[in-house]
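If you scroll down you'll find the structure; I have some questions about it.
Here the complex is missing one protein chain, while the rest keep their positions.
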Amino acid sequence: MNALYELLTEKVLAPLVATVIPGAWQDETLYMLQAVIKIVVIVAPLMLCVAYLTFAERKIIGYMQVRIGPNRVGPRGWLQPIADAVKLMFKEIIIPSGASKALFIAAPVLSIAPSLAAWAVIPFEHGMVLADINAGLLYILALTSLGIYGIIIAGWASNSKYAFLGAMRSAAQIVSYEIAMGFALVVVLIAAGSLNLNQIILAQNGSLLHWFWLPLLPVFGVYFISGIAETNRAPFDVAEGESEIVAGFHVEYGGMAFSIFFMAEYANMILISALTSILFFGGWLSPFQGVPVIGEPSLVWLLAKTSMFLFLFLWFRATFPRYRYDQIMRLGWKVFLPITIAWIVVTAGMVVAQVPPWFD
Amino acid sequence: MTAITFYFFAAVLVISALLVITVRNPVHAALFLVLAFFSSAAVWLLLQAEFLAIALVLVYVGAVMVLFLFVIMMLDVNLAPLREGFARYLPLGLTVAALLVVTMAIVIRSGGINATAPAQDTVAGSNTQLLGQALFTDFLYPFEVAGAVLLVAIIAAIALTLRRRSRQLRTPAPGLQVAVRREDRVRIVKMDAEK
Partner (left out) sequence: MNALLIELPLAWPELALLLLGSVLLVVDTMVPGESRRATCLLAQVALVIVTVLVVAGAPAETNLAFSGHFVSDPMAAALKVAILLVSVMAFSYAADYFDEHGFFRGEFYILGLFAVLGMMVLISAHSLLTVYLGLELLSLSLYSMVALHRDSPSASEAAMKYFVLGALASGMLLYGMSMLYGMTGTLELSALSRAVADLGGNNIVLVFGLVFIVVGTAFKLGLVPFHMWVPDVYEGSPTAVTLFVSSAPKIAAFAMAMRLLVDGLWPMFPAWEGMLIVLSVLSMAAGNVIAISQSNIKRMLAYSTIAHVGFLVLGILSGTATGYAGAMFYAIVYAFMSLGSFGMVMLLSRRQWEHDRLDDFQGLARRSPWFALMMLILMFSMAGVPPFAGFWAKWFVIKEVIAAGHAWLAAVAVVFSVVGAYYYLRIIKLMYFDEPVAMAAPRAAPGVRILLSANALALFVVGVLPGALMALCIRAVGM
């Protein structure tokens, strides 16, 4: 993959830029074009995954509820997401009267932009990352905390009670869980001794038992559950709460505007799953290290682990009833926060004591 | 390239900061403040202060302003009465502002400010690490005191807002309700038929 990319930039892109662009700007242009290519290479498969994640969700939940799920469009219903996309694209976007127009349009954009931008620091394989920055973990935390703006602004700009209620619920919920999530990341940071995601994966080098899920077990749970809360997925989907506030913050949206919210939510799910596998399950490391072929670190392992957590997302949705609002708050503040703070101390102790096999 | 990026974000920063205080709608003002924070974070990034930049986004944009917006949206502030006060105090405010501008002009013209930029740090390693080291060695004492300040803020916030529910509040006890037997609720009375 890297070789292909090198070939593309050196043999095709560089000469092209050299002929088209005047001298002084060549370097910058080449740099920008390379970045754009990398972004496309990341985002295009991601969008495809989002489309088929919706399909997977309907199918999996369908089977869990002893139904078949979509099976009419294309062979075994495989073209269903495409059909959905086409339908949504041709629908009219209705802007409610009294809505704040500019913000109403901007909200879906604000919601999807951070969930895509966060992928910039995700390492897909050793060194295969768009931006290998030192503060990667912080960057992730900052961007996941920005997604809330899309929801709040959508709720407020819609000029609708239901949307507003959803937005307010979601604001309180996300801010609360962000704290637990942040502390969970601090624990990972202490354990790995770095904020760089690549370094964090390398710190877990070894077999299945060397990964951080074992020494940081409670924090792993807190992180994943907070991740579900941050993405407003069931059982924390009070922001949508279709049975009480219709569809929450995006009740007034239709067509493409709605589908962008939808894509943002699913892109976030994939992001949280990928992060959980990177932070606690060794990212692209193989669980069978030392064994030939299957012991090699590879992108496949990351994808497999991510899929596993995505499956958990869907499983939870099929299983659990929605939390009540005050229960959500209690869980976040009175359960998760103390657990993570306590585990910061425990982890720091383990690191100082150099507990094998993780911290020696 | 860096210069262009800088001027772009600096311009966005200045314009959005101006809009914060001039737009009519408080929600819009708060959103412009978010934009201002964001672009100043970008400017910091250009100075290679990545930790501070991201912390600014994380803390101010991601948490503080969300709560700010939450409150503004909930309260639905009516700005009309505030604007009346604005007009009334405008002369006084302008006088103070003019005085400040004059003193600042004097200070700047005096040439006392040496305008050389501090030297770029050439140390290797991420500045997050360096910040962490400074914070836990040279600045340990202020750091701990700052922790105490935050603790007081938490105590004060809880002490000032938490209202314990009064004892009189009646809530159903599901356990007792479920444990009810038929004999507790229904009494079957044998009566002779009316004649």
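Miscellaneous remarks
Letters are used for the chains, namely A and B, taken in the order the chains are written, and counting of residues starts over at 1 for each.
Everything that follows uses one rule, which is that contacts are C-beta pairs under 8 Å (C-beta built on N, C-alpha and C of every residue); 3 or more make two chains touch, one makes a residue touch a chain.
None of the values given here were measured: they were computed from a predicted structure.
Shown chains touched by the missing chain in the whole complex: B.
Only one of B:21, B:92 or B:160 touches the chain withheld from this view, namely B:160.
One chain is missing from the display, and on subunit B it is touched by residues 103, 106-107, 110, 112-113, 137-142, 144-146, 148-149, 151-153, 155-156, 159-160.
The rule is simple: only the chains that are shown with their structure count from here on.
Subunit A and subunit B have Cα centroids lying 25 Å from one another. Against subunit A, the residues of subunit B that register as touching in their complex are 1, 27, 31, 34, 50-51, 54-55, 57-58, 61-63, 66-67, 69-70, 73-74, 126, 128. Touching subunit B in their complex are the following residues of subunit A: 28, 103, 133-135, 138-139, 141-142, 145-146, 148-149, 152-153, 156, 164, 167-168, 171-172, 174-175, 178, 182, 195-196.
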